[in-house]
Structures are given as structure tokens and as C-alpha cells.
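A single protein chain has been omitted from the complex, and every remaining protein chain is retained in its original position.
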Amino acid sequence: MKIAVCVKQVPDATVHKKIDPQTKRLDRSGEAALNATDLNAVEEALRVKEAQGGEVVLVSLGPERAVDSLRKALAMGADRAVLVADEGAAGSDLLATSRALASALERESADLVLFGQASSDGDGAVLWAAVAERLRLPVISQVATLTVDAGSVTGKRQTEHGYDLISAPLPAVVAVSDAINEPRYPSLKGIMGAKTKPQETLALGDLGIAADDSGEAGSRTTVLELGPPPSRGDSIKIEDDGSAAQKILDYVLERRLL
Amino acid sequence: MILVYLEHHAGELEKGGLGVLSKAASLGEAAGVVLGPGAREVAARAGAFGASKAYALEDEALAAPLPQPRVDALAALVAETGADTVLFAASVLAADVAAGLAARLEAGLNWDLTDLELRDGELLGKRPALGDTVLVDVGWKGTPRIGLVRSGALDPVEADGTADVEDFAASFSDFSTLATLVEQTQEESSGPSIEEADVIVAGGRGLGTPEAFSLLEELASALGGAVAATRAVVDSGWYPYATQVGQTGTTVSPRLYVACGISGAIQHKVGMQGSGTIVAINKDPNAPIFDFCDLGVVGDLHQIVPKLTELVRAHRGS
Partner (left out) sequence: MARPSDFPPPFGPTDAIGVPTDPAEERIEVGVLIVGGGPGGLACAIRLGQLLEEHPEVRERLGEVPVAVLEKGKQPGSHLLSGAVVNPRPLRELFRGRLTIPDLPTYGDVPGEAVYVLTRRSAFRIPPPPTMRNHGNVIVSLSELGRFLAEQAEALGVAVLPETAATKLLVQHGRVVGVRTGDRGRGTQGEPLPTFEPGSDVVAGVTVLAEGTQGLLTSAAIERFGLHGENPQIWALGVKEVWRVPRPLRKVVHTMAWPLRTLAGYGEFGGSFIYPMGEDHVSIGFVAGLEARDVEFSVHDVLQELKTHRLVWKILAGGERVAWGAKTITEGGYHSLPSRFNAPGLLLVGEGAGLVNVPRLKGVHYAIESGRLAAEAAFRALQRGEVPSRVGALDPYDESLRASRVWKELYEVRNMRQAFDRGFWVGGALASMMTVTKGRVPGRQFPTHANAEAPLLKTGRASRYPKPDGKYVFDKLSSVFASGNRTRDDQPNHLQVATRVRRPVAEAWQWMCPAHVYEVGADLGDGMVSVSVTPSNCVQCGAITAKGGRFTPPEGGSGPEYTLT
């Protein structure tokens, strides 16, 4: 069984993040790590491989540097990595990114495509549904428990009201939440072996994607202006003279929070 | 025309979608679209929130709360009506629909929007970024435009009126109906988890003793929310790790966050600064939390919290 895991390098959450005022894009020059939930997706893929046999391929869209963060997932046990690294892809929005990823995934023809549900820099949110649409595959998201057997996948998907158990035939796209598992630590042997695992770097041309269909040219959304944080408005400070509880209730009611 | 996707549950239109509809109606002509069993019955209600009309489709394929058939339905409706914008209120389901629709129509999708406006005749969205520390203006190139609005960001504005309900037809792609619903479970509310809660009552060292958490539990229950804790008290064993909010715990953004006995150290702040409204109760007037809350109360939480609980219950009871 071939399992593809789409992973994304994001600036490390702990490093002072900023948006480059010139390009209006996230300044990715700081430390980079894999998006946290991507590790859950990698872990799940490894578990499926351990149960069913097969291969785990990492697929990522990012700058050349992203190869470093792929190494951690390779150290955990993934077999191979494919990085679509092309200057022209910088600034891609959901549409352009999903186009490039879908192309790379088509090349792999995986039985199961996994995503991590949340991206800490916001760019990858909801990517899986767009990719599934392009690949014409069924998609299950927000999965907290996954069962895979020959030919089909069943996911327990958490919603606001409870949970749904959804089934789909393979090949399928699944987005997992961070509740699904605890990612393993790579063993030292794994870390040492990661460097020798096959890592392919592709350009957009290799995927048959024209420059017009990628990067800012291929995007249908724009970032216009950065502003100060949404101001919290005036802050009120009061001292309790016995009436604080009532004042709090009035305040909350006034803002229709109840 | 703006199409607003309206979810419904137990015979009622969901508040989130209605909030988006109210906003859309203030920007131009807006119509609601309701899908799935029971759609026709509730769709007319959209008129009270600004919809000029409401579209409904109750096909079998839409019976289960799955995204892909909804993409088919909406794509068909966009083609039929020539709508230039489709807006959604974020939910697990809506997010998948919005993204699938964007790919289907090769349309731009801006998500996590907290506001929308018209500038020089163009639709613009506003979204927070970088952990809610900056606000970004985002736009669309070409049409149609797809927008996903952050849960709870826009409030419904109700007036009088009902909308005409119009049926429409859609055909469903072969791959959209491959996923099937095996079982659906409504979770009996043992209360929401802190990630999902709309209201959170959180406690820190200022509580003084682990027993004081029972005061917070009462308040949370009265408010229909969840209880959270700071790292310090979790480390001391006062409350479970699953409720920890902060840099190394969970990041939350409820509509209301009541911080009791919490000083507001930055490691905690980053976990909850995206909350809609922050009310802080602390007896130290110099606590850093007073610098970033909306309503700060200097006082004894052991007095204020039980009183507040009583008042909330009384209000709800009436």
C-alpha cells in the first residue's frame, strides 16, 4: 500500500514571526520545522504501513531549504520524500498550492493521501478538500481515529455536535486531527539513516505546471495591507465594591455573549 | 449576488451562517442556500436576516453531512444564478465544502475572515494573522469569490420578513458520493472541550487551592462553557493537563474567556489572546492580565465568581 503524506515546512512557532512588509508574505527565513499536525499525519501513515505493509512518501511544496524539515519525518520512518521546490511557487494561495500538490500526488498514485489538519501559519488550512477535488477522490477530514483495510478507509470525524463515522473506498484523502495519535520520537538510527533515504526535488515544469498557474500569478486571492492588530477596543477596569458580579453580567449581556 | 451557505440543525438555521448572511445583505444582494433534508422548511427564515431569496435542495445525496455532494450542489447553483460570491460560516463541514468549491470553480478562497467590506466597489475581507497579532486586508482576483468567515465573528441582525424559497437541481459527480456515513453520534454534553468551547472559565494560582476550581466549574456550567487551567496549577496537580491553556498547552479562542486568579504571564497569554472578549478577575491590580483584557475586575474571585454564577443562572432561568 502506498501512503502519501503532505507536509509543510512552517516557521517555528516559537521564533519571532513576522510578515515581510515588502512582499506581504510570511517571513520564512527563521527556524523551520514541520507543521505540528503533519507529524501526526506522518505517525498515522507509519502505523498504517506497519499494519499493512507498503511505502510512506512525503510530498511537500516549499523552498529548497524545506528539505531539512523533511528529514525529521524521514527519521521517524518515512521511506522517501518528494519536494516541489520552485521559486515560481512562492506566494501561491490555496488554489495554486493545491494545483501543484495534486500534480505531484498524481505522479505518485498513492492509495491513501494524508494531511495534518491545522497549519500554524494558516496557509495550509482546508488544503486537503481542494486537493481531493482536483484528484477526484473522496475526502474525510478532522479524523480522530482511522481504520484502514484492503480497499477502504473509515474515519471517526469530530464535529461541533459529536462525531460521524465515515467510510470511503481507497484511494482516498484523509485529514487527521492532532487527537489521532502521539507522534513517535525518531530513534538515533532513524536520524542517522534519514540522510540516505531518497529525496527527489521537482520543479513546476516537471509537473507540467505553467508559470501562470503558480505563485502569485496562479493565485486568485491577494494580500493587500497589513494593519495593527484588531484592537480590543477600550479596556475597562473596575474595583469590586460588591457589585462586580452584576457588572460582569451586564457587560457580557450587552455584548450578546450569553 | 452573494450566496450564503446556511447550515441547519434540528430544524433551526445555524447562527454562524445567519451572521454571515446579515453582513452579506448589508453589502449587496444576498441569497441563502440550504441543503439536505428539511432544507425547504427552514430556508424561508433566511428572509428575516436579509436574504432576498433562499435556494433549497433536499436530494438524497445530501442526506449525510458530507462535503463533496455539497460542492456539486453549490457549483450547479453558481452556474445557474451567476452569483459572484459564495460565503460560508466556518464549521468542520463548511470548511471542506468551501475549499472543494474553490478548486471546482478555480475561484479564490479567503478563510478565517472576521469582517467583510466594500472598498471602491470591490469586496475585501479582513483576517487576523500570526496568532491574531496583525490584521490583514485580503482580496480576490476575478470571480467567483469564496469566503470562509471565522466562527462567531459576525452577529446575525434580525428583522422582519421571510424569503421566497426556490428549488434548484444539481447532478452529483461519481467521486462525490463515494464517501458514506456509517454512523452519527451526538455527543451528550459533558460540556465542550476547551478547543471547541464558546465560553471558557479559566483558573490560575490566584485560586489559592485546588478546591476553588469547583467555583469555576459551577460558573462554566451556568455559562455552558468549559473549564481551563494555567500551566502553574496543572504542574501543581490542581487540574488535568488536558485543560491547560498556554504556550505548551492548547491555544483557544472562545467568544468569552473569564480568567480567574490568573496573572497573565506571556506564556499563558499566547494561548488565549485570540479570545473574543476577555474578562479578568484578580486581586492584584498590577497583574499583567489587566493590560490586555476587555473588562478587568480587581477583587476577590472567591466572592465574585459564586455571585456571578447565581446571577447567570437567574438570568437564564428567566
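Each chain carries a letter (A and B) given by its place in the written order, and its residues are counted from 1.
Heads up, the rule we're going with is that a residue touches a chain if its C-beta (ideal position, glycine included) is under 8 Å from a C-beta of that chain, and two chains touch if they have at least 3 such contacts.
Model, not experiment: these values are computed from the prediction.
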Sole contact to the chain not displayed, among A:155, A:183 or A:215: A:183
Just the residue numbers, please: which parts of subunit B touch the chain that's not shown? 231-232, 234-235, 241, 247-248, 265-267, 270, 288, 291
Since one chain has been left out of the picture, which residues of subunit A touch it in the full complex? 12-16, 30-31, 33, 182-189, 191-192, 195
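The rule is simple: only the chains that are shown with their structure count from here on.
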What part of subunit B is in contact with subunit A in the complex they form? 9, 64-68, 71, 91-93, 95-100, 102-104, 106-112, 114, 124, 126, 128-142, 148, 155, 173, 175-176, 178-187, 196, 199, 223, 255-256, 276-279, 281, 285, 290-300, 303-305, 307-308, 310-312, 315-316
What residues of subunit A sit close enough to touch subunit B in their complex? 17-19, 24, 26, 93-95, 98, 122, 125-134, 136-142, 154, 157-169, 172, 219-230, 232-233, 235-240, 244-249, 251-253, 255-258
